[in-house]
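Here the complex is missing a single protein chain, while all its other protein chains stay put.
Here is subunit A:
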């Protein structure tokens, strides 16, 4: 588990872990979680689900995007204990090698990544975009994918991949 910094600097307060029940990729579990643990750190360090990436840790890049009850959010700015009872889907839950999600296939087909670091967040975000149902045109997809930065600059292919899947579903 991640530990807090500067424990000596701050006044001690009655601190405990909080029993928290989360369904992650279909599997329900209850854990005692330290309240300052973000969902991102819980996933990566507590649950060994390292598909979700830490880019900035400050809500500025989208690499940590996951779905909570079907909605995309930045897991780096969410405390896990606040999610008691929630249903969380990460990239691992969307698809696996041999059983790829349509978005994962489309990202491969359209060459929608280079280093791949932003990709899990892009794909979870795209699934959130599809769930929202607001983006139909290229401009709309561009705007509603703008919460995911790609330092490799694969943007135009990412938009192609997302449009491809939206088209399939329509």
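Points worth noting:
The rule we apply is simple: contacts are C-beta pairs under 8 Å (C-beta built on N, C-alpha and C of every residue); 3 or more make two chains touch, one makes a residue touch a chain; residues count from 1.
As a working rule, contacts and distances are computed from a predicted model.
Between the listed names "Lactose ABC transporter permease", "Oxidoreductase", "Xanthine dehydrogenase family protein subunit M" or "Biotin synthase auxiliary protein", the UniProt record for the complex's undisplayed chain reads "Xanthine dehydrogenase family protein subunit M". Checked against the full complex, the one of A:81, A:94, A:118 or A:159 touching the unshown chain is A:81. Although one chain is not shown, part of subunit A still touches it, namely residues 4-7, 9-11, 13-15, 18, 34-36, 38, 57-59, 62, 65, 71-74, 77-79, 81-82, 84, 125, 128-129, 132, 134, 137, 139-140, 143-149.
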